[in-house]
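Note that this complex is displayed minus one protein chain, with the remaining chains in position.
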Amino acid sequence: MRLTYTESERAFRAEAADWLQSALSGEFSDLRGLTNRVSAPKRRLEWEQHLGQARWSVVGWPAKFGGRDATLSERLIFAEEYAAAGGPPRLNHLGVELLGPTILTYGTDAQKSVFLPAISAGEAIWCQGYSEPSAGSDLSAIRTSAQLHGDQWSINGQKVWTSLAQFSDWAFILARTTPKSVGRDGLSFLLVPLDQPGVSIRPIRQITGDAEFNELFLDDARTAADNVLGKVGGGWEVAMSLLGIERGVSTLGQQMTFRNELDAVMAAARRNGTAKDPLIRQRLAQSEIGLRLMRFGALRMLGGASDNQTNAAITYKIQWASWRRSLGELAMDVLGQEAEIAPALPAGEYAMPMLTELFLSARADTIYGGTNQIQRNLIAERGLGLPREPRGDLKG
Amino acid sequence: MRLTYTESERAFRAEAADWLQSALSGEFSDLRGLTNRVSAPKRRLEWEQHLGQARWSVVGWPAKFGGRDATLSERLIFAEEYAAAGGPPRLNHLGVELLGPTILTYGTDAQKSVFLPAISAGEAIWCQGYSEPSAGSDLSAIRTSAQLHGDQWSINGQKVWTSLAQFSDWAFILARTTPKSVGRDGLSFLLVPLDQPGVSIRPIRQITGDAEFNELFLDDARTAADNVLGKVGGGWEVAMSLLGIERGVSTLGQQMTFRNELDAVMAAARRNGTAKDPLIRQRLAQSEIGLRLMRFGALRMLGGASDNQTNAAITYKIQWASWRRSLGELAMDVLGQEAEIAPALPAGEYAMPMLTELFLSARADTIYGGTNQIQRNLIAERGLGLPREPRGDLKG
Amino acid sequence: MRFAFSEDQAAIHDAVDSFLTSISTSGGTRLAMDDGTGLDRPLWHAMASELGLTGTIIPESFGGSELGAVETAIICEALGYQVAAVPWLASAVIATHAIARGGSDAQRSEWLPRLAEGNAILSFADKGFSCQNGLVSGTSRFVPQGCSAEAIIVHADNRVYLVSTDTEYCLMSPQTSLDQTRPLAKLTLDHAKAELLAAVGWDEIEPLAWTAIAADALGGAQACLDQSVAYVGERVQFGRVIGSFQAVKHKLADMLIGLEQARSAVYWAAGEIDSDGDDARLASHAAKSFACETYAECAGHAIQLLGGIGFTWEHDAHLYFKRARANLSMMGAPSWHREQIAKLILPEDLCA
Partner (left out) sequence: MRFAFSEDQAAIHDAVDSFLTSISTSGGTRLAMDDGTGLDRPLWHAMASELGLTGTIIPESFGGSELGAVETAIICEALGYQVAAVPWLASAVIATHAIARGGSDAQRSEWLPRLAEGNAILSFADKGFSCQNGLVSGTSRFVPQGCSAEAIIVHADNRVYLVSTDTEYCLMSPQTSLDQTRPLAKLTLDHAKAELLAAVGWDEIEPLAWTAIAADALGGAQACLDQSVAYVGERVQFGRVIGSFQAVKHKLADMLIGLEQARSAVYWAAGEIDSDGDDARLASHAAKSFACETYAECAGHAIQLLGGIGFTWEHDAHLYFKRARANLSMMGAPSWHREQIAKLILPEDLCA
């Protein structure tokens, strides 16, 4: 157990801080402090490319794919400095944090050399096509089908809750490639370009007023035969591995955002005097504790701690989702009715102040990537070895 | 909606208060303020008989069985005054509050005229034999069997969690009278005298150090053939009706005990200054709210309110059990380490101060009479019409 | 002592319920949201003309039906169930209550008949103002449907004033607010001429106001439960309707447990107000804090149970979720109300 940093870690921190500071106070100062995930997509695309040129877009990846072979500590340090510098949400979050590592694990050499540099350079923005109208919590009920026609897959079906699809170039989707297969068998993990006639995208407006999620309609959408990650029919394994990454190392950067959010709530409490209210103080302290424990939980999970590393990983998603939901409620209680007011907007538009948007958007955190209920099932079954529930025989 | 009392209700209150005051400051002053349910059983038996002689033991029953035909308001008033006067826990709680009303509903004239006067006079103390080692939450898994031999039932089996059996003269038990029947069918509700060779009772020591519960072993225990309440084979219906009463009118007296308990916590908070702690104040206020809402919930349920009367009844058990558990925790937090100390006792003995005992005993409240989990099933299924869970085929 | 609706009350309950079920739609609410007013005019006019609901707490001599707090709660509950976008709470309950109770004969004659007909819309401002020499000054950003109001009931130092919005000393500006069904306007008064409603203190207005908000919350929470139950009874995952899973059932059970207590709280408070009981203040604090928290929880659970759908703008779940939040903070957060209860049950001189 070593909670201090080495000389070279401190040097890495200084380098990252310098670069970020200069970029975000110079050419990209308009993006500094941005928190909304659908704002300024064009500028954020340029930011992805700027990061890529300076090899700061995927620090943990091998150098040959545009990374820096950063250690876990260094990745953590970069995430801390990125947040401290007020870096905007990453437009290519899904490509950088989820798909990239999955390609590193499951990709062929050809796939790695095609897809990874494009991600690190900010040239291919990715989104994720898992859920469908009848396959939400029960992801294995996927109906979208893909059939090989010559050297191309033809894909038909509908995906929902496709985050940021409207800004993306590619989607990784889970489709049924074995006709009449059921459940987890017969699915494949396909990489599909979005700029084609067979793909249409309909943004879904959310309770925040924004449209981060989309419906994705696939009507004879096409992709090359070798754009399958992992084995044909082995898509479930790849998809689950990716979800594991979603619960893993990708979370460190997210925690830095949480830090900024908690700091904003504390600043608000100081400003309006509620920081003196003993009830609010308890909740702020509990939020601070929760955030710190997430940090050390993530370090335990990623640092190869032998003591129940899996359990640390498996309990992580529900922890942060519940933490952020509580923080949103705390923010509202700190601000009181103030939080319910936004500057006047044109009729029909709707946008709330940052902490109110946190309150609203946190309601999705406990749903996407597996609801809190699904997480508890998973924890009980995989973490504690309890029996699965009997499945029914109704059709969705 | 009328929240005030009539003239005759006020007169009834005065009469009850006078009598209780005189009895509990005179002959029975040793019982005043007693809260433990296993203390002083002999004196509490005399108290039952004293109540009976003055027709205060079962005020809501018909006069011909020893009651006063009291209205709901009057029953509430009596319960309030009983608690205000510091009346001890009723030794015959199960006879008075649960079995009596069930006999009034299901009993034959002969049964009524035999059993009811004995209860009202404090001459027959009753206990309840429902649960078995393999039939807890799943009460219908009862295995205790009863077979008719001539004019007597012969009963074999084992009951557990039989409250106050060691002080009781009779038990009402649920037994399987149809051989090889399963589930809710084939059960009968039998009235069984305990003073006989076929019955043995083993007290179970609990976490409070007391032994309120018992195991009840039935080894060719006997009762007369006509000591069946309701139809032979129709015991489930009778048992469930009794559980409904347990959740119903019997609760008003209990609420007065809760009032005394909450008052004791508030008094402790005033004494040690924690009544000035904003966190404690919130919780005391929430407890006060919870208690008041139980009161009006009970009135709604009993007063024939048309608006979801059933839902008020069906949600009541979990409400009070959860409320009392929270109160126990609040009491411990108010008292701090003080609560963890009792006067020195002989080695091997264990008894905690009243509020600490509340904290401990409240852990049973969320279990007996249907755990909180079973209550939620019941609420979801009966109150909201949601489907039952699939039953398995394992043997317990 | 009897804790159930009287026959008249039950009849009003049924009539209001079936009227609103037939006429109020979330489509109407959404139109009122989109134009920024939070005012579903067709519904408001129907309420006034068809059932006379705008005059329920107005004396018969001024054209109302002179009903009590229980009836007020019944109507609030029904409107909350529909997330109706009408100024009922602000105008027909709070402002009307203030004038009916505190106004002079002249003030009552001027306002109550028009309020009874639904032709006048008023709102209220509960904090941020002071009065000197009959002139009121201050700012509040929290005036419900203030832009539709021709006059405002203003609280200052426990006195209650009536201020016209149609003067140069009054500035009312629209704001985008979280809950668009009752948008909050910003009111600035700069030495505005004010009429004192002399016969009433603000503290006498509060219990009915708190109880009315609580009743709105009760209705909203019931709607969240009903919509969730309907959805989980149809949605299939893992080959079963999701309503057969205990995680779902138990969450819904908890909602019902909360609701039943909220229901007791609201009608206890209303009953205490109607019978001028000693506990009217305690009960209305309890109702406001408990019912509003229950609503917030039920609305949150509904989104959770609905999954992604519940998070969309298209689904009504967010209307309830946002109104629940607005009810929670309007006229005192739950923790404030509980602290007031603590003051009542733990008088200071009795503490060590």
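Order of writing sets the labels: A, B and C. Residues in every chain begin at 1.
The working rule: contacts are C-beta pairs under 8 Å (C-beta built on N, C-alpha and C of every residue); 3 or more make two chains touch, one makes a residue touch a chain.
Here the structure is a predicted model, which means the values were calculated and not measured.
Of the chains displayed, those contacted by the omitted chain across the entire assembly are A, B, C.
Among B:40, B:141 or B:201, only B:141 touches the chain left out of the display. The residue from B:12, B:161, B:189 or B:258 that touches the chain not shown here is B:161. In the full complex, subunit B contacts the hidden chain through residues 131, 134, 136-138, 141, 160-161, 204-207, 209, 213, 279, 332-333, 336-345, 347-352, 356, 359-360, 363-364, 366-368, 371-373, 376-377, 389, 391-396. As for the chain not pictured, it touches subunit C at residues 245-247, 250.
Those residues of subunit A that touch the chain absent from the view are 1-6, 9, 73, 76, 266, 269-273, 275-276, 278, 281-282, 284-286, 288-290, 292-293, 296-297, 299-300, 303-308, 311-312, 315, 318-319, 373, 375-377, 379-381, 383-390.
Quick note on the criterion: only the chains that are shown with their structure count from here on.
At the far end from subunit A, in terms of centres built from Cα atoms, lies B. Relative to the centroid of all protein Cα atoms, the closest per-chain Cα centroid is that of C.
As a whole-number value, the distance joining the C-alpha centres of subunit B and subunit C reads 40 Å. The mean-CA centres of subunit A and subunit B are about 53 angstrom from one another, to the nearest whole unit.
Touching two or more other chains at once are residues 241, 244, 248, 335 of subunit C. Looking at subunit B, residues 278, 282, 390 sit in touch with two or more other chains.
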